[in-house]
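For chain A:
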Amino acid sequence: MQLPLLTLIVFSPLAGAIILAMLPREPTVGLRRAAFVFSLVPLAFAGWMLERFQPGEADFQFVERARWIPQWGIEYRLGVDGVSLFLVLLTALLVPIVVLASWGDITRRVKEFLAFLLVLETGMLGAFLATDLFLFYVFWELMLVPMYFLIGVWGGARRVYAAVKFVLFTLVGSLLMLIAILYCAWRVQAESGSFAFGYDRFLAVPFTAREQLYLFTAFALAFAIKVPLFPLHTWLPDAHVEAPTGGSVILAGVLLKMGTYGFLRFAMPLFPTAAETLAPVVVALAVVGIVYGALVATVQPDLKKLVAYSSVSHLGFVMLGLFVFTETSAAGSVYQMLNHGLSTGALFLLVGMIYERRHTRLIADFGGLWSVIPVYASFFLVAMLASVGLPGLNGFIGEFLILLGAFGPRPWATAVATSGVVLAALYLLWMYQRVVFGPLTHLENAGLRDLSAREIAVLVPVLALCFVMGLYPAPFFRRMEPSINKMLARLRAPAVVAATPSAEAALHP
Partner candidate 1 sequence: MVIETTALRWIIALPAAGVLFHLFLGARLPRAVKLVGPGVVAAAFAVVVTSALQLFPLAPGAALHDRVYTWIVAGPFRADAALRLDALSAIMALVVTGVGFLIHVYSVGYMHGDRGIARFFAYLNLFMTAMLILVLADNLLLLFVGWEGVGLCSYLLIGFWYDKVENAAAGKKAFLVNRIGDAGFLLGLFLLVTTLGTHGVWTLDVTAIEQHLSHLANARTVFGWPVPTVVCLLFLVGATGKSAQIPLYVWLPDAMAGPTPVSALIHAATMVTAGVYMIARLHALYALAPAALVVVAVVGTATALLAAVIAIAQTDIKRVLAYSTVSQLGYMFLAVGVGAPAAAVFHLVTHAFFKALLFLGAGSVIHGLGGEQDLERMGGLRRYMPITFWTMTIATLAIAGVPPTAGFFSKDEILHAALSGPHALPVLGVIGFVVAFLTAFYTGRLLFLAFLGECRASEEVQHHVHESPAVMTIPLLVLALLALVGGALPVPATLAPLVGQAEAGETPLAMLVLASALALGGLALAYTLYVRLPGLPVVFAWRLGRAYTLVRDKFRVDELYDALVVRPLFALAGLVAWPVDQGIIDGTVNGLAVLVGTTSGVARRLQTGNVQHYALSFLFGALLLLGYYALR
Partner candidate 2 sequence: MNPPVFLLLAILTVAAAVSVIATANPVHSALGLVVTLFLLSVFFVALDAQLVAVLQVIVYAGAIVVLFLFVVMLLNLQGEPRLTGGKGLVVAATAAALAFTALLVTLLGRSAPAPSNTLPPGFGETQALAQRLFTSHLLAFELTSVLLLVAVVGAVALSRR
Partner candidate 3 sequence: MSPTPLAWYLGLSAVLFTVGVLGVLVRRNVIIIFMAIEIMLNAVNLAFVAIARSLGSMDGQVMVFFVMTVAAAEAAVGLAIILAVFRSRETTNADELMSLRW
């Protein structure tokens, strides 16, 4: 019996949350330190996982299985492959950073904040690692509640509206996805005689084209809302603007990836025919989203809103990359998920830091910050450029590969999407110019503190990774590619191949 590594990764934050809940409310420093340590535990485990991960292997690794609800064939199943590997690492990395970042941001109800954050981490990690659809759904929904509280309790003025909007939007999709999952399980039963929710079992079902269309739509709705794909994005700006910094970081860094991850992991391989049929629609929406998000971001007066809409634009690239079904762009998309997590996460952290100091996020309230807080401005510059997709930083690799892979199948969409690259420079540079450059226009800004050591410690890992991933992406691709290609292989196949008896036997010894 080997160590249940994935279970440890998933549930160590939950254990941390429970311990945290039992600790005394004061002093908060102790709570913060404890939470930081708790959040490092899954990171350590995840690091170990990365170390032991076999590159070149397409299948799930570190698989764990246990019976859970035998009547329905539901199992507790975890596994990690190249697609989820780095998303898990990203999650495990961002949470400690958020804990650190919350030091200055969260001063009320610290204990609850940290506990919710850790519960949220369990949900996110579980969703990435679950290979049973029921389990996936449970984790998927489990993320919802802590996030709801993070926004609703520690958010800004319209936090309740934003929190409820977030929950309702997410649920619209996920509930329909639940129905689709149930239908799939029923189809498994019709095919094999017993219910099952295992990912591999779903893959083995030969869905008809019509079924696929409906099922794909249901799954896609859930994921598209999370991504968010235009025009289902309007929850995002509200959620981002109202959420506390940590919430925004997690939201942008991880939660949005749930959507794209869901497409790649579930919606596309499970329903390949439908994915191919509907690809033009998705691509069109993705491209519209790229331009649309960028345009809207350009004129936003609020920093957080701007970054939020930039997410719409950036995630549009990811969706485009996924739905052209080429290996290059799919690899680019997965990479871009990580990039966006880091660069947008960093931007939110930076916006949060300036908000802590000035209690405003309006671009018009700033200007000439470089002369006051040059270190901050420098970090901001790097994060901004990573988001712009400057070569040498991570964002470029992802965007380039996505567009490169997309150009062959869909040249016109790619051409339009490329304009998004220009627009990204427009809105980010303009924003940066107005905030950081120019004369110091507001006297209130003259006394701003520059970044503290803690804040630098928060930013350095993220931005360092931006460089590493921009300069040396090959190791990442080496681990991701086999799994991505395996999923894409289903999409190129003209017809879905039913599971052979031997495959069945191999799955159920």
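Criterion: a contact is a pair of C-beta atoms (placed from the backbone, for glycine too) under 8 Å apart; a residue touches a chain by one contact, two chains touch by 3 or more; residues count from 1.
Basis for inclusion: all candidates are chains of the complex that A comes from, given by their letters.
The structure displayed is predicted, hence computed values, not measured ones.
*Asks:* Looking at the complex, which candidate is in contact with chain A: 1, 2 or 3?
*Replies:* Selected candidate: 1.
*Asks:* For chain A, which residues count as touching candidate 1 in their complex?
*Replies:* 165, 168-169, 231, 233-235, 292, 295-296, 298-300, 326-332, 335, 368, 370-371, 385, 390-392, 396-397, 400-401, 403-405, 407-408, 411, 414-415, 418-419, 421-422, 425-426, 429-430, 433, 436-440, 471-474, 477-478, 481, 485
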